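A single protein chain has been removed from this complex, and every other one stays in its place.
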Amino acid sequence: MPLWKVYHPVGAFTAEDKKKLAKQVTELYANIPIPKFYVVFIFEEMPKDSCFVGGEPHNKFVRFKIDQMARTTPGPVIREWWMRTLDEVIAPFVKDRGYDWEITIDETPFDLWSLHGELPPPFESVAEKRWVKENKASPYTITEKLPVNLVLAPGISDR
Amino acid sequence: MPLWKVYHPVGAFTAEDKKKLAKQVTELYANIPIPKFYVVFIFEEMPKDSCFVGGEPHNKFVRFKIDQMARTTPGPVIREWWMRTLDEVIAPFVKDRGYDWEITIDETPFDLWSLHGELPPPFESVAEKRWVKENKASPYTITEKLPVNLVLAPGISDR
Partner (left out) sequence: MPLWKVYHPVGAFTAEDKKKLAKQVTELYANIPIPKFYVVFIFEEMPKDSCFVGGEPHNKFVRFKIDQMARTTPGPVIREWWMRTLDEVIAPFVKDRGYDWEITIDETPFDLWSLHGELPPPFESVAEKRWVKENKASPYTITEKLPVNLVLAPGISDR
């Protein structure tokens, strides 16, 4: 989580551009926080006349196709905020250069995901926190699957 | 909505073929109606021996992988009709040329979608209708988010 597929015209981005965009988006996800190495970018060039919008060839179009599996984005407020935040981060790479662009995010099953042979630990678990710190996948114990903030007696009383 | 990824053998389609297919499918969606510029096609060539079907190399195979986010196709009757309709439109490009083919559609979240920096307006809203007419994304007001056919007093009485 996430996988960013970026379909772009040949030559739209330099190696430096790609790295900068990947880095900035990675920082965004790292703030959630999730481990940085969860963020994968694959850039794909679209040769001339292989992209069509509205039935016409469009050679100034960038399509971001994103899969997110580590978190389900909860509720309409956060979902709208997230889309607008992504649009802001990518604007210098597309809008400011005269490209049209489109973003879609799919939320794929958390439990059909494996990373370097490990099934990623639960959201906000002790193991996930360790993965954030170490920035790599490694085995974890059943104790580490517990939430970082474990409350064994939830109830109606104030805390 | 929709994104059509078309994976095809090198040289299967001319530039003219691609444009014709994109145009015909765009017309189909425009009839729903949705804005024409919602329809995006990306054609990708599969080099020889990079496609396998049933464990064997298959160099006469075309794979249509479609994401739809503007509409959820409602109910079994319309879903079957839609698949058969798509099969009819693409038949001259695949079946009639001796290719095997497969189509799948995924329905991804409507509210995790942004287009040229705008979150697309609700289904059948005044703003969507305007987008259909202008065939481009633009800001819209909260009033334009209302349905074109707004009924403020739904109920059991006849209309």
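Going by the order they are written in, the chains are A and B; count residues from 1 in each one.
Throughout what follows, a contact is a pair of C-beta atoms (placed from the backbone, for glycine too) under 8 Å apart; a residue touches a chain by one contact, two chains touch by 3 or more.
Computed from a prediction, not measured in an experiment: that's the story for all the values here.
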{"item": "Contacting the left-out chain in the complete assembly, out of A:V77, A:L112 or A:V151", "value": "A:L112"}
{"item": "From B:K18, B:K36, B:R63 or B:H116, residue that would touch the chain that is not displayed", "value": "B:R63"}
{"item": "Contact footprint on chain A, counting only the chain that is left out", "value": "3, 15, 18-19, 22-23, 25-27, 35-44, 67, 69, 106, 108-109, 111-117, 119, 135"}
{"item": "Absent-chain interface as seen on chain B, which is shown", "value": "7, 46, 49-57, 61, 63, 65, 73, 76, 79-80, 82-84, 86-87, 91, 95, 100-107"}
